[in-house]
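One chain of protein is taken out of this complex; the other chains stay put.
Order of writing sets the labels: A and B. Residues in every chain begin at 1.
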Amino acid sequence: MHTQYKKKSKLKSTWVRFKKNRLALFGLCMLIALILVAIFANFIVSYDTAITQVMADRLQTPNAQHIFGTDQLGRDMFARIIYGARTSLFVGLLTIIIALTFGSIIGAVAGYYGGKIDNVIMRFVDVLMAIPSMLLAISVVAALGTGLVNIVIAMSVSQIPRFARIVRSSILSIKGQEFIEAAKACGSSDARIIFKHIIPNAIGPIIVQATLAMGTMILTVSSLSFVGLGIEPPSPEWGSMLAEGKDKMRYFPHLVTIPGLAIITAVLSLNLMGDGLRDALDPRLKN
Amino acid sequence: MLKFIGKRLLMLIPVLLGISFIIFAIMSFTPGDPVRMKLGDAASEEEVMAMREEMGLNDNFLVQYVRYVGNALHGDFGKSYRNNIDVFGEILARFPNTLKLAFWGIVISITIGIPVGVISAVKQYSIIDHVSTIAALLMTSLPSFWLGLMMMLLFANTLGWLPATGADSWKNFIMPSIAVAATSLATLIRMTRSTMLEVIRQDYIRTARAKGASEKTVIFKHALRNALLPVVTVIGINFGTLLGGAMIAETVFAIPGLGSLMIASVRAKDTPMVMASVLFVAIAVGLTNLVVDILYAYIDPRIKSQYVGVKR
Partner (left out) sequence: MADKLLEIKDLSVEYHTDDGTVYAVNGLDLTVEKGQVLGLVGETGAGKTTMALSILRLLPERIGKITKGDIYLDGIDIVHCSEADMKLIRGNKASMIFQDPMTSLNPILTVGDQIAEVLELHNRDQSKEEIQKRVDEMLSLVGISPERKNDYPHQFSGGMKQRVVIAIALACTPELLLADEPTTALDVTIQDQVLHMMRELKEKLDSAMILITHDLGVVANNCDSVAIMYAGEIIEYGRVEDIFESENRHPYTVGLFNSIPDLTQKTKRLKPIEGLMPDPSNLPSGCTFHDRCPHCMEQCKTMKPLAVTSGTHMVRCHLFEKSGKDTVV
């Protein structure tokens, strides 16, 4: 009697494990819902509604016409939250993509070539990492000014070290393993080794970190906007909505509670996803 | 041991120089003419040129940088563009408030976070575990300034128990410290839980049980002390983020600290103030990390034995 061992692809087995995690699935659903809202914002409510000030309607608590109420300048909160989703997700995604790209290249070069190149690059990365990300972002904003582009630059620079390190350590851990020597002994070329062995191993941790980092970025951009160093009004951004609303929050708490809950929803969904992915990819025995 | 401390202090210097260089380089991109800002639009071209020469703005970048560092080592960080006050003095006056917040934030997160993490791990899958895991998850997802606002709404505006703004008494620091502690608390709960879970699976825990040790001894003497090692490192790494959170909390609660100063300076394009503020924060983070590293080397015998002579 021989036991048959079916070889599932790693992707499939990861998905199966992910599915079992109800919290992670919930996060995924929330995230998909948010993404859809962000993409199809125009179909839900017009951009005008988000920025048009109707002083007569101002400071309404949630009611039938304005589901989330209106702010101190009469703008519909619901519309602002919807378009704020677009801003937050867009900024978060863009930042991570940029950081990932540059970080991966830097980390790959450092890890692959090793030696002096590795040393120099990693010293630089370490110094960058020693600066708290909020501080670095504030400095860049101080230099370049506010606005979407500068914010993205500021935040991606602060995240580059993180991805550089992951990629570099993935490469180093594989470089040392014997099966690479075996592959080379069989005649595999460098490119083949990179694509067949290094990348599949590195992708998992990168995606997990990217997801979690995106959540952090949404928090960062809203923090920066809150203190006036981020996305400027009248652009609807959750953080700046909080800044604008805080003076009147005593009697109109919805101005502050609702944008906050929006931020929490977005970041929570990313965190749940990221955690779920991490557990699904590396199932250390939970028993 | 002293050799170790000395070595690490020396390593800190190039890092600080590197940071200051990067920040200086970034700040040199700042648009706007500081001379114009000082003298106003009414000043003539000659006055502007003269001022430029005086402020040394015509020299090249590296020279300016070196001069800056030289001055800094003497405690001269320049004068504020906004109101011409001494930058160094202003920062010294304000920094303690920020540090107070950060300190209490750490204390709160450690005293609550570590025990909760341990209990979660020891009683895995129990109600406490589930509740604390979800609570920690929520805490990593909420903006600390929003938490601050919510607390203000509840405890200051509605209940009137605590003052909303200012820094007059210790009561002013309660809510902001909690807001600052939130993220760190969540991280500590999760980290402690996961390191404890990992440690409990180790062979040497089984050895301890095989000796007939009580469960309490196994958890505290054997598991916890090993599990705390990586947690200590994490506390150090998180300090920078914590400090960032403290700076934001200052703006929420109108506490006169380095954070609110820095942010106001950025908006006013007061370069010397921004530059110095950033440097001070970087120094604080660097020193804290150094202290954490030393502490770690002291409590982990594997590292300690490399630096302390073996007694025979």
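What we mean here is this: contacts are C-beta pairs under 8 Å (C-beta built on N, C-alpha and C of every residue); 3 or more make two chains touch, one makes a residue touch a chain.
Keep in mind it's a predicted model, so treat the numbers as computed, not measured.
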Using the touch definition up top, pick the residue from B:Ser20, B:Asn226 or B:Ser260 that touches the left-out chain. B:Asn226
Given B:Phe29, B:Trp170 or B:Tyr204, the residue that touches the chain left out of view is B:Tyr204
Touch rule applied to subunit B and the missing chain gives residues 202-204, 206-214, 221-222, 225-226, 229, 299-302, 305, 310-312
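Here is the rule we go by: only the chains that are shown with their structure count from here on.
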Distance between the centres, which are taken as Cα means, of subunit B and subunit A, whole angstrom: 22
What residues of subunit A sit close enough to touch subunit B in their complex? 23, 123-124, 126-128, 130-135, 138-145, 215, 219, 222-223, 226-229, 239, 242, 246, 249-250, 253, 256-257, 260, 263-264, 267-268, 271-272, 275, 284
Give every residue of subunit B touching subunit A within the complex, in rising order. 15, 18-19, 22-23, 26-31, 137-138, 140-146, 149-150, 153, 157, 198, 240-241, 243-245, 247-248, 251-252, 262-263, 265-267, 269, 271, 274, 278, 281-282, 285-286, 289
